[in-house]
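A single protein chain has been omitted from the complex, and every remaining protein chain is retained in its original position.
Take a look at chain A:
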Amino acid sequence: MDAAAPPTGTPAARAGAGLTVRPLDGRAGVRVAGEIGLATRAAWESLLERVLHEGEDVYCLELSEVAFADVAGATALAVAAQRLDARRRIVLHRPPAALRRTLEAFWPGLRAIEVTT
């Protein structure tokens, strides 16, 4: 987010109540929209469980429509990524700033997560 972060009550703020997940065309992965926080923690963690069981070598989480992820959301992702076997990784496309910040603070250089912009 930057200085243009929407104020309370705008549609973007209210979108935080939920998390929508749609499959990506032509590659293994999903497009996630909404925000990753207390209200959506269970949905986010169950998505990550599904990713673990997909078995794809490279799995993409398209996160450009995710407004925010809290520390617990980043933790769930990092802990899940550490359970991947050595040939597998998760690609995060355009993750929110908070998610990058938390991953850099606690899991710098985590092999199983790749960030693209």
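List of remarks:
Keep in mind that, in the parts below, contacts are C-beta pairs under 8 Å (C-beta built on N, C-alpha and C of every residue); 3 or more make two chains touch, one makes a residue touch a chain; residues count from 1.
Assume contacts and distances are computed from a predicted model.
Of the candidates "Branched-chain amino acid transport system ATP-binding protein", "C-type cytochrome", "Anti-sigma regulatory factor" or "ABC transporter permease", the chain left out of this view carries the UniProt protein name "Anti-sigma regulatory factor".
Summary of contacts with the chain left out: across A:42, A:58 or A:105, the touching residue is A:105. For chain A, the residues in touch with the chain missing from this view are 1-3, 5-10, 13-14, 16-17, 35, 37-39, 67-68, 70-72, 75-76, 78-79, 82, 97-98, 101-102, 105-107, 110.
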